[in-house]
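Removed from the display is one protein chain of the complex; every other protein chain stays in position.
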Amino acid sequence: MMSFLEIVLRVAGWLVLAPLLPGIINKVKAWVAGRRGPPVLQLYYDLGRLWQKGVVLSTLASPGFIAGPAVTWVAIFGAAMLLPLGPAGAALSFRGDVLLLIYLLALARFCTTWAALETGSAFEGMGAAREVSYAVLSEAALITAVLTLSVHTGSVTLATMLEPAAGAGAALLGAGLFCVLLAENCRVPFDDPNTHLELTMIHEAMILDHSGPPLAAILHGAAMKLLFFALLLIEAVVPVGTLSPFAAAATLAASVLAVTVAVGLVESLLARLAFRRVPLLLTTAFLLCLFALLVAWKGGAA
Amino acid sequence: MERRCRVSGTLNLLIGLAMGLNLLALASSRLPTLIGAVAVQGVVLGVMPLLMEHQFDWIVALVALGTMAVKGFVIPGLLRRAMRTASVDREVEPSIGFVASLLLGSGGTIAAVALSRALPLLPEHAGSLLVPGSIASVLTGFVLLIGRSKAISQVCGYLVLENGIYLFGLLLIHATPLLVEAGILLDVTVGIFVTGIIVDRIQRAFDSLDTRKLNVLRE
Amino acid sequence: MKPLLLILLPLAGAVLAAVWPGERTRPWLMPVFGLMHTVLAFWLLFDPPVVAPGAWLAFDPLARAVLPAVSLLFLVCAAYGVSYLRVRSERPNRVFVAMMLAVLGLLSAGHQARHLGLLWIATEGVTLAAVPLLHFNGTARAIEATWKYLLVGGTGIALSLLGSFCLSYASLHSGGSGDLTFVALAHQGAGLSRPWVLSAWVLLLVGYGTKMGLAPMHTWKPDAYGEAPGIVGAILAGGVTTVAFTAVLRIRAVVSAAGEGAIADRTLLAIGLFSMLVAALFLLGTRDFKRMLAYSSVEHMGILSVGAALGGAGVWAALFHVWSNSLTKGALFLSAGNINRAAGGRTMDQVRGMSIIAPQSAAIFVAGMFAVTACPPFGPFFSELRVVRAAFDAGRSGAAAMFLGCMLFAFFGLTRLVFAIVDGRPRPASSITSRRFPENASVVMPPLILLAFSLWLGLATPTVLLDAWTGAVAQLYLAP
Partner (left out) sequence: MTPGPLLLLAATTLVAGIVIGPRARSAWLANTLAGALALVAAAILILLGGPVWEWRSVFLIGGEPLHFRLDSLSALFLALVGVVGGASTAYAHEYWSDRDRPHSAPQGRRWSSAMLLSMVTLLLSANGLHFFIAWELFALSAYFLITLDRGRREVRAAGWLYLAASHAGTVCLFAFFAALASRTGSWELGPMREHAELAPLFWLALAGFGLKAGMFPLHIWLPSAHANAPSHVSALMSGVAIKMGIYGLVRFSGWLPVSAAAGWTVAGIGAVTALLGIAFAFAQNDFKRLLAYCSVENIGIILVGLGFALVAESQGASLSVWGRLALAGALLHVWNHGLFKSLLFFGAGSVLHTTGTREMSRLGGLWRAMPWTAGLFALGALAISGLPPLNGFVSEWLVYLGLLDAVTNHGSAAWAAMPAIIVLGTTGALALASFVKAGSMIFLGSPRTKPARLAHECGPWMRAPMLALALGCVAIGLAPAIFWPTVARAVGVWQPAWTGIDAPAPLFALGWVQLSLAALACAAVAALWWQARANGLRRALTWDCGYAVPTAHMQYTAGSFAGIGAGWFAWILQPERRLHRPRGLFPTDAIRLERIPETVLERVIGPVASVIMRVSTAVRRLQHGHLHYYIAYLLMGLSALGTFVALGSKP
């Protein structure tokens, strides 16, 4: 068990660093498009402002409309706490924690969609329907990825699963997880966070009616989720756990930056897919993870 | 010994006669002929036990007389009465044509002979036609039952069937006690009386004896 | 003396009924003589007499194992008959009562007959005595049913007579004395001439099978049961069929003594399963609940002969099933009679909502239906379970599978029809007819009592019955 200070540091790290990522992505997009773009710390200002703002509740909304974002945030935060950070390990680690991790993300999804459907608006319904349906595929992909790792390491504890690299299947796994990352965080090509056509959105469509502190919680949660997936992807592919603390920290920082830039580039170079093509891409991600699993199985058998 | 041969010879002659009457019954297109054929067959059967006896026996004689009386006169009389009261037209109205019936009957006779080859006879019955005769009559009875549509002609068919069985019973006339014979008589008489009553009722209920009308009860 | 009394008492009653003046009081003769008969039968059940081996008529173990059931059934039906004849007072009942008692007497004779010819005469007598009962209603339909019953049944009887002749002729080979008691025949054993025994077996099986109502000789059954009063149906299904069944059992014992037991069992199994299959197929589609009972009885005859084909344990189970089937079927027929009168119809197109019109009879009918489809805790469940177990003991898993499949389809058909007539909203017409035939204790109690007997039979089978059945099995399988 780790010291109190370490816990505080870890929590602070997650809370403070997470909102940086969307900023970086936007910066990259602006840079590619040749604009100046909003400042990197834009999200911090927004969060601060939103936290101070009043709330407009739909007349149809139940208390769940406020509770939803809160629980979502807690679930993502819990998942973040379970994620080991290289040699530092996780805040809390036990056998089978990886499943808890996956189901915490599911809990977050449940609460988001529930809150979205509170308002009875067709757009929110649309977004929620897409969210839960695509989640079926991305969850399959994610669980296959986890399976790959546990076959590779012969363990079901995240700390040990993420310690070495994914071996021969690493490239496949990385590709698969990157797709999952894009899908789970509703980035292009699955979703376009800043289009102005609500019909075409998933995540943004679900939070149309949120405002004030709940919206702040949602945005911060989303940022944490992005960071979470970035770290998961990195640690699955790079043997961070085997490095010395400083090297590990450096690697993590560098590769998180790399992933973020990559997301930004994807967003600025690719267009959003037509919705009927989305399942295809997700299935591809799932297949990538599956191949990685087969490779890992062969490796384990050998 | 030669008496036995002569006896069995005459017996076989009578049996042949009975078989012929079967064919006549099958071929007859009018009810009176049919009833007549059955009546004559009854008389012929009645004579047989007397021939089979080596020495005279009252009881057997009684049975023979009873049989002759019942099969030859009482029942045919009943049927004629029913026919008259019912004032049915005298046509037989076969549902199996006469030719077909004849073919079936003769086929049955051949089959009977063939079947009886498979069944071992006691020495004293060796060479007697009782078994093929009885089987032939039974089959004839079936053809009549299946192939005739008037209640009366079906009763006649039933009688022919009974006659066949009676023929077979003659095989046992020495061995089995009279009980079985009594059984036959009881059966035939009561059977026919009841049949007569029912025929009568059918006639009253449906004012016809055409059993083809009796198909209300069905799935 | 007592065994003879079992036969003479009802016959005397029949004569008495034939001359009895009072139209209103005559029906009481049935329960009175029925009661005497039952007392006698159970007395003999509890203290069986010693049987002289050469006796032609005796209360031997087989009779002991079956006859009391018939007697009990008759008693309850007779009690029901009193109130039934009261509501049907427009019909003269002289012949009816006399013939009911005659049937009882001849049934007792048939069950106790240990002689081939005697057995045949008794069965024949029952057949003929039942004729007036069948067209008690006197309708054209009733007469048609009677006619078919008479000709089909008569032909069957004739064939069984021919069969008896064949068997006795078989006994004449190897110097038989012509003694036709079953004991003597079985004693001759392998001495019997094989071809004659086999042809006898076929003819007798077809003949008595016609009386039992095994397919394809069952065709008279639906018509007869459908048109006869419920009480007559109960006696036919629960009593007459059992005589034929015991006859088959006795003859089977002789055949197996002659060394042809295996083929006899195979034929019994085949015809039994065939009957069950045919019955199941008919039950799936039939729309008339009295004809339904007839087909269900065909199915149960199939069960009996399957049981008889499965060796000692199977015969034991079959005898058990004779009891449970007779009593349960009785309950079904009587309650069906109530429903029929109350609703003024017999098909599921005419009859609906009986749970509202005649609640008690409907409840008994449903319960009886579950009982007869082998749902615990009624008798048939236990007996059929034993039959199936016997089938597994005999290593006939295929037969057991087919048996159960037919049971399943029969269940589908029965439940479909029964619930169709019990549920729903009643027709206005039937609510009028039901007022003419109100439910009262005298028509509800008898079926209820029979159902209670069936329940008791299943849950706590009395030991006296257990060893009665065991004794009967011992008698049938004593042959070397």
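Going in written order, the chains are labelled A, B and C, and every chain counts its residues from 1.
Note that in this section a contact is a pair of C-beta atoms (placed from the backbone, for glycine too) under 8 Å apart; a residue touches a chain by one contact, two chains touch by 3 or more.
Every value quoted in this text rests on a predicted model; they were computed, and no experiment measured them.
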Touched by the hidden chain, restricted to displayed chains: A, B, C
Sole residue of A:Pro19, A:Gly86, A:Pro189 or A:Pro214 that reaches the chain not shown, by the stated touch rule: A:Pro214
Hidden partner chain, touching residue among A:Glu139, A:Glu163, A:Asp191 or A:Glu267: A:Glu139
Hidden partner chain, touching residue among A:Leu83, A:Leu107, A:Val263 or A:Ala285: A:Leu107
Touching residues (missing chain, whole complex) on chain B: 95, 142, 145-147, 149, 154, 211-212, 214-219
Those residues of chain C which, in the complete complex, touch the missing chain: 147-148, 151-152, 155-156, 159, 198-199, 201-203, 205-206, 209-210, 215-217, 219-220, 222-223, 260, 263, 266-267, 270-271, 278, 281-282, 284-286, 355, 370, 373-377, 381-382, 385, 388-393, 397, 400-401, 404-405, 407-409, 411-412, 415-416, 419, 423, 458-461, 466
Absent chain, residues of chain A that touch it: 51-60, 62-64, 66-67, 69-71, 73-75, 77-78, 92, 94-96, 99-100, 102-104, 106-107, 109-110, 113-114, 117-126, 128-130, 132-136, 139-140, 142-144, 147, 150-151, 154-156, 198, 208-209, 212-214, 217, 279, 293, 297, 300-301
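The rule is short, and it goes like this: only the chains that are shown with their structure count from here on.
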Best-connected chain pair, where connection means C-beta pairs in contact: B-C
Chain centre separation in whole Å, for chain B relative to chain A (CA means): 100
Chain centre separation in whole Å, for chain C relative to chain B (CA means): 31
Between chain C and chain A, distance of the C-alpha-averaged centres to the nearest whole Å: 78
Chain C residues touching chain B - in the complex, by the definition given at the top: 115, 117-118, 120-121, 124, 128, 131, 135, 140-141, 143-148, 150-151, 154-155, 157-158, 161-162, 164-166, 168-169, 172-173, 176-178, 180, 193, 195-196, 199, 222-223, 226-227, 282, 285-286, 291
Complex contact set, residues of chain B against chain C: 118-120, 122, 134, 138, 142, 145, 151, 154, 158, 161-162, 164-165, 168-169, 171-172, 174-177, 179-180, 183-184, 186-187, 190-191, 194-195, 198, 201-202, 205-206, 211, 214, 216-217, 219
